[in-house]
Each structure stands twice: as C-alpha cells, then as structure tokens.
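Below is one structure, written out as structure tokens, with a few remarks after it.
Missing here is one protein chain; the remaining ones are kept as they sit in the complex.
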Amino acid sequence: MSFQEQACIAELYKPEADSGTEYLRDANDDIFWLLYGSVLVFNMQAGFALLEAGQVRIKNRSNMLLKNVVDVCMGGVVWYLFGYAFAFGLSSNGFIGGSWDVLSGCADYSKWMFQWTFATTSATIVSGAVAERCSFSAYLFMTFLMQGFLYPVVVHWVWSGYGWLGKDIIGGNGLMDFAGSGVVHLTGGTCALVGAVVVGPRAGRFSPDSLWPMRGNSVAFATLGTMTLWFSWYGFNCVSTGSYSAMYEASRVAMATTMSACGGGLAGLVLNLAHTGAPDILQALNGILGGLVAVTAGAPYYEPYVALAGGSSSTARGCSRPSRSTTPSTRLPSTWPAASGASSRSACSPPRPTWTTPSTLVPSTAAARSSSASRCSGPLPLRCGQP
Amino acid sequence: MSFQEQACIAELYKPEADSGTEYLRDANDDIFWLLYGSVLVFNMQAGFALLEAGQVRIKNRSNMLLKNVVDVCMGGVVWYLFGYAFAFGLSSNGFIGGSWDVLSGCADYSKWMFQWTFATTSATIVSGAVAERCSFSAYLFMTFLMQGFLYPVVVHWVWSGYGWLGKDIIGGNGLMDFAGSGVVHLTGGTCALVGAVVVGPRAGRFSPDSLWPMRGNSVAFATLGTMTLWFSWYGFNCVSTGSYSAMYEASRVAMATTMSACGGGLAGLVLNLAHTGAPDILQALNGILGGLVAVTAGAPYYEPYVALAGGSSSTARGCSRPSRSTTPSTRLPSTWPAASGASSRSACSPPRPTWTTPSTLVPSTAAARSSSASRCSGPLPLRCGQP
Partner (left out) sequence: MSFQEQACIAELYKPEADSGTEYLRDANDDIFWLLYGSVLVFNMQAGFALLEAGQVRIKNRSNMLLKNVVDVCMGGVVWYLFGYAFAFGLSSNGFIGGSWDVLSGCADYSKWMFQWTFATTSATIVSGAVAERCSFSAYLFMTFLMQGFLYPVVVHWVWSGYGWLGKDIIGGNGLMDFAGSGVVHLTGGTCALVGAVVVGPRAGRFSPDSLWPMRGNSVAFATLGTMTLWFSWYGFNCVSTGSYSAMYEASRVAMATTMSACGGGLAGLVLNLAHTGAPDILQALNGILGGLVAVTAGAPYYEPYVALAGGSSSTARGCSRPSRSTTPSTRLPSTWPAASGASSRSACSPPRPTWTTPSTLVPSTAAARSSSASRCSGPLPLRCGQP
C-alpha cells in the first residue's frame, strides 16, 4: 500500500478507538464490503432487464432492453457529473447538496459505487411502468431527470447526514430507511406511477373486448430475471449495514430477506390458486418481488417470523384492493397496474379480466411506505439509516 | 457493533485461543464467508431452473420453472418452521433433532442461510427426475416432505454433531461428507429415483417407434443453466470449509472442483464423439455436472490430477452401464434415465436410440455414493465433516 493510499484511508476512515495501524485492516474490510455489495446490486440491472423483457410483447423486447441499458450507462455519467454531489455534497439547506468536494482528493470510491447502483435501480423501476408506450427521447429525459435530480434530492434528505428528514438532523429521531424501501423503491415507484398516469394504459389493454392478458413473451426470462433480482437483493440489503464489523447484523438481514421473499412468493401463488384454481408462476414471481421490496426498510429489525408475515401480507394486501375501487369513474386503478410495469396480473385477480385488476407491486410499495417510516424499535438497538 | 450483538457473537463464536476481542474479527470473517457462500449457492436455483426449463419440451417449460420457484419459496418456509430444527436441533436419539432452540435468542443466521440453500438444492434435484409427468399438488407434497423431513433427517445423521452416522459419535471415524455428495446429492438422487420409478417414463419415450430424442427446447438455456451451476458450485464446495481461516483449503477445493468439472465435460464430449462422430454439447454439459457432483464429497482431499481423473471417470463410468442392463425384463433401466430428468441422452449412447440408454447423472450419483464414504485419507489432515 502506497503512502498516499494510506493517507487517504486515514482521512476517510478515522482511527477512532483503534490505536496503531489496526484501522487500516478495518478500512480494507469496509471497502471490500461495499465493493462486494456494489457488484451484486449492479447485477440487478440484468435482472430488471430480463424481467421486463420477458413480460412485454415480443415486438417491444429490444426496446425494453435498450431502456434498461441506457439507465445504467447514462446513470453512471449523470451520477458522476452531479447526482452524487447533489446527494452527498455538503449543504446548509437540508434540501440538496451543493459541493463537488466529495469526488475530489481522497474520494470514497466504494461509496460512490454502492450508491450508484442504488441510483440506477431507482431509475430502472420506472422503465417497467411506462413499458411499451413511451418514446425513446422522452425516456432519455426521464432517466436523466431521475438520476440527476429527483433521486439524489431524496437521498440527500434521508441519507446524507445534512438532510431535513434524516435522523442526524431531527434530534436523532428522524426518518430511518435501512436499505431504501422509501428512498429507492417509493421514489422510483412514485415516479413510475406519475409516468403511468401520463402515458395511460396500452391501447386495448382494458377494453372489454380485448384479448385480455397481453401476456409477456417469455416466462423463462421473467423467472430468470426474478431469481437474478433475488440473488442481487442480498447485496442490496445485507451490504446496507455499511460496515464489515456489523456482519452479524448482515446475516440477520439475509434471513429476514429470505423469509419475506419466500412468504411473498407462496402467498402470491396460493392466493391466485384459490381464486383461479390453477397455479400461475407469474403470481409467485410478483409475490417474491413484493416481499423483497417490503422487507427492505426494516430488514435488520425484523425477527424471521415478522419478515415472513410481512412478506406474505405485502402480497395479500394487494387482494383487498379491488373492493375499494369498484367504480370505473376514476382513472387511477386502470393505470396502477401499469405502474408495476411488467406485472400484468394480480395475485388475486379472477380468471376473467376486469379493469380494476390491481397489481402486486403497488401495494407492496405502499407497504414499504409505511415500513420505511419505522423507527429503530427492533429487538436489537442497531444503527439506523444507511451509512 | 451494539453490545447485544457482541454478546451474541461471543456466545456463538467462543474465544478459544484468542485473548481480548480479536475473536470478533474472526467471527465477522466467518459470518461473511457463510453469507458469501449462501448467496452463491442460492444462485444454483436459477441454474437448475434454466437447465431443466431448457431440456423439457416447450409446452412444459412454465411448469418446470414453477416447480423450481416453489422449491425455493416453500423450502424457505418449511426449513424455517421445522426443517432446520430437525436437522440441527439437539437430540439424544441421533436420528432427528427435536429442539427449536437453534433459532431463538442468538441464532446463527448465517448457518441457517447456508444450510437452507443446501436443503433447497436437494429438493430441486427431484424436480428434474419427475419432469413433465407429475401433478402440481403431488409435487407440492413431495417438496414439503423432502425439505421438511427427509433431507433434515439425513443432515442430522451426518452434520449435526448428534447423529448416529457422524464422526462425532462413532469415535471420530464416522461418515464424513465434505460438501454433500452424499447428504445432498445422494439423498436428492435417491428421492429422484423413487419419484421416477413411481411416475414412470414419459409416454412414448422408450417405445421403438417413437420420435426418439424428445429433445429439449433450448440448448441456450441448458448451457446457461449449467454454467450458472458451475459458477455457484464454487460457493457450494469452497465455503463448505466453514471457516474463513481455512482459506488455503478453500483454494485447493476450488482447483479440484475446476479439474473435475473440466474432466467430466471433456470426457462426456469425447466419449460421445467417439460413438456418434458428432460433437453434442448436451453430453459436455452432462459431463460437467457429473464431474461437479463427483468431486463434492472429497474436494479438499484430492490432488488436482485425482480430481481430473475422478471427474472424467464419473462420466466414463456411465458408459460401462448399458452392457449390464441389456435385458428389457427389468423396468429400472428405463426409469433411470428419467431419474436425471433433464439429461435425456447418454454420453456414450449410440446414435440410434435404445431403451437401455443410461444417463450420466445417475452413475455420477453412484460415484458420489462411493466417494461420500471416503475417509480423511487425503494428503492434508484437514477437518472433515461440514461445520
């Protein structure tokens, strides 16, 4: 290790309690941990691309893939040029960062990497919501806006240490969001909803005489995409502990993540089976994703049985929705399914199509919304917020 | 790290020789190592799903994928509710664990994760064996039984430290199985064989006038699935060392795994080439899987050339089988190929189909059977059994 590197590590990782050079070892562990997470979370982009490419009609597959690739490439450039500075730069207003110092000198490259993969994930969520009915240039503008401004601002509020919502500001009792149910998924989901309202449903998607399901073109890609997302989600959640020394906490997070995904998948499958009499893998996949999103905010605070119940109910909640939106006078229900983009059928939809069909992902985002505000009330007094 | 976390780590990872708090560092390393392995082995589920989805007929692809997704989701729930307790809970009988204490208080979450991925793998093996001819409800029952009872019981025998077969019981000379050639693959393979016998071959699969090969629908999925399995197998084998401090052993395991897979793949390709005159990628894939299964039990004890020979012969052994089963009076040979589910042609089958066609996977499971009983006779006096 060169002298300059040592100096950088000493600057970035203050040797608080450590004496001597033992903190160098800890610093290497922490950097590795973030890199490990970054690589895994980066892989979510492949997962999203496959999931969405498999669920659109074959004619739109290339387009869907292109949008996901653009998210990543443009996202990296935008996040480097100003997104990261907006998110983590020093600010006195608590609204948006205004300093590029975070990327000069001894920059914390691993933090940049990890946060970049989160930013890209947030933008990718929108691509599914406007699938098959958004022009390429409009999409370019949206993803630019999302990764360059909207998402960084929300990150600044919660995770920067300077934001008006963060716990560092509001007397230690501010909003805590462990791995981004709110910051990533709710922000992405809200933009997705707005996008879906703007572009409207696909032509013929909800007309009574349409060939209803507009099924995707490849259940194999959809399944592989979901499994890839689940695989990568362990990086998303576990590595959000931020420190290698909190590895026991990370293992607890891994188990909670597993239980919630399993619960969501089973609930999706069983609820749909109860309604339609035939198992539908897409409902299991939707349920898995719902469970994964729902557990993200509070992963280290849940006992396994809580995560199991939460994941299951994130899917189940989707089933109580239709009764509340039986009047066709509002446009929203018909666009909500679109908000989840790829997930074109509900876990509890009847076998015959109706336009009130809700989607699994929206309720689970709603679940995330409530859980993202949860305080550190778990059994373990763990560190909150994302480092 | 919170005080409670420290207390849990101190309880789980006894500071034997260490003085001070140095064991905290070792504990973090060990927990990370198991988490790293868990994430990799979890990815095997995607590999199995792709491999099997690619090898069945197109009409059964969704069904095949569904079964694999259900394995994972139901597996997680069942393993949490009682599988893990049956496997690792305290017992005085040596047959099955009977205590849920292992999941309360300071639970070893990373161990649960790693073992869960193994349990799910064991169950997934069966899905290939009954491919295309098993009702969904029967499959649900099977996977429930497998992950909730059959597999945990075998784990308890060998890896729990209380089992009648484990080395901790039989004077230090009990059965040793490094990473589960016996516990995972033989258990899974036996259930697969039973399942295949019960459901019988596919209609027309072995009738003389059938369009023989019943080839799969996507060699690309099959190849990607196999490569994904190989990729994940490094987690399966290397991390079975159980301790970060045994990393040199893990690197040895990685090389043995590589040599065996390469040997198996080449042998499958060459033997088939010698018989048919045309290269067949499916035989290479079968050979790779055979090599991977064969090396699992003894990976840390093999010199690279031994692993190379073992992997090659695991495929080659499949070729000496047909001569022993030339009489069509027994039903078994016709179901054995089915036992390997997706692998529909043998490495050494003649170009014309016969009903005695053996499969590669069954012999390699047989190879695993013998090697799983191998004692610690390798060049290095390494720790045996799985922690």
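Lettered A and B in written order, each chain numbered from 1.
Assume a residue touches a chain if its C-beta (ideal position, glycine included) is under 8 Å from a C-beta of that chain, and two chains touch if they have at least 3 such contacts.
As the structure is a computational prediction, the values presented were derived from the model and not from experiment.
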| item | value |
| --- | --- |
| Residue of B:A87, B:C134, B:L165 or B:L266 in touch with the missing chain, whole complex considered | B:L266 |
| Residue in contact with the excluded chain [from A:S91, A:S110, A:T124 or A:N286] | A:S110 |
| Which residue of B:S135, B:S207 or B:S245 touches the chain not shown here | B:S245 |
| Listed residues B:Q55, B:S91, B:T258 or B:T296, member touching the removed chain | B:T258 |
| Hidden partner interface residues of chain B, rising order | 29, 33, 36, 40, 219-220, 223-224, 226-228, 230-231, 234-235, 238, 244-252, 254-255, 258-259, 261-263, 265-266, 269, 279, 281, 284-285, 288, 304, 308, 380-383 |
| In chain A, positions touching the absent partner | 1-2, 4-5, 8-9, 24, 27-28, 31-32, 34-36, 38-39, 42-43, 45-46, 49-50, 53, 61-62, 65-66, 68-70, 72-77, 80, 103, 108-110, 112-113, 116, 136, 218, 221 |
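Everything that follows uses one rule, which is that only the chains that are shown with their structure count from here on.
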| item | value |
| --- | --- |
| Separation of mean Cα positions, chain B and chain A [Å, integer] | 32 |
